[in-house]
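What follows is one structure encoded as structure tokens, with my remarks underneath.
A single protein chain has been omitted from the complex, and every remaining protein chain is retained in its original position.
Let's turn to chain A:
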């Protein structure tokens, strides 16, 4: 039983990372209609940068925050390239983000090499209900949950959040009430960059990071996000956590080699079911 509880908590911690990546995808997709395949690169970049900053002697928290801020800026840069030219359709932008994601490999290898990196997180072991887990997993959850609450409040309470929701709902109408849709798109990319970066800096102490870790993150993040039709951050959170728990249980009971396949299978199932039920997932900008 305590084994199970341990797997559950570990899985929640891992799933929180997927959920953060997934919610970044959702934030960008809702506002711009673009599936951002460079989303995983934000996480890798922020994680690598944190390891460098920590090595250089910067304290924890400050290093992580700086890395997340840089990820947000990189998010804006990706956004400028992907949606900066007026009239770029979301399909084209998607391919651009895919290209930028591959380009990020080159940059990361030049700057940090191709070996796995990690850095220490919250030290120690926590005992919860008889299960012993690394304390860092609790930290991941302790950060992720408030971030999601803040995100929900941002979208529903603030003017800017409402303007973002307005863009997500109807671009034509958003423009005629004076909302700069392109600027909001870049803002969404910044938000996506920060969320991806946060996923990277939170999960690296328990998972290591290599330049191509983004594949695992994007597949799992996308699987989490697609559960809510790519438009509902709350569902992405639940999806991410479920995915994390499922994978940890599978690994824990001896099927570790099949973790990514589980995510892919889940993603496919959800997409097929959704396509059959509701037609196109996206509400076109009428």
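Just so it is clear, a contact is a pair of C-beta atoms (placed from the backbone, for glycine too) under 8 Å apart; a residue touches a chain by one contact, two chains touch by 3 or more; residues count from 1.
Methods note: contacts and distances are computed from a predicted model.
A.B. asks: Determine which name in "ABC transporter ATP-binding protein", "Carbon-monoxide dehydrogenase medium subunit", "Glutamyl-tRNA(Gln) amidotransferase subunit A" or "Deferrochelatase" the UniProt entry assigns to the undisplayed chain of the complex.
C.D. replies: "ABC transporter ATP-binding protein"
A.B. asks: For the chain that's not shown, point to the residue among A:95, A:111, A:173 or A:215 touching it.
C.D. replies: For the chain that is not drawn, the touching residue is A:173.
A.B. asks: Based on the whole complex, identify which of A:14, A:49, A:133 or A:163 touches the chain you can't see.
C.D. replies: With A:14, A:49, A:133 or A:163 as choices, the missing chain is touched by A:163.
A.B. asks: Looking at A:8, A:140 or A:181, which makes contact with the chain not pictured?
C.D. replies: Within the whole complex, the residue contacting the unshown chain is A:181.
A.B. asks: List the chain A residues touching the unshown chain?
C.D. replies: Against the left-out chain, chain A lists 158-160, 162-163, 165-166, 168-170, 172-181, 283, 286.
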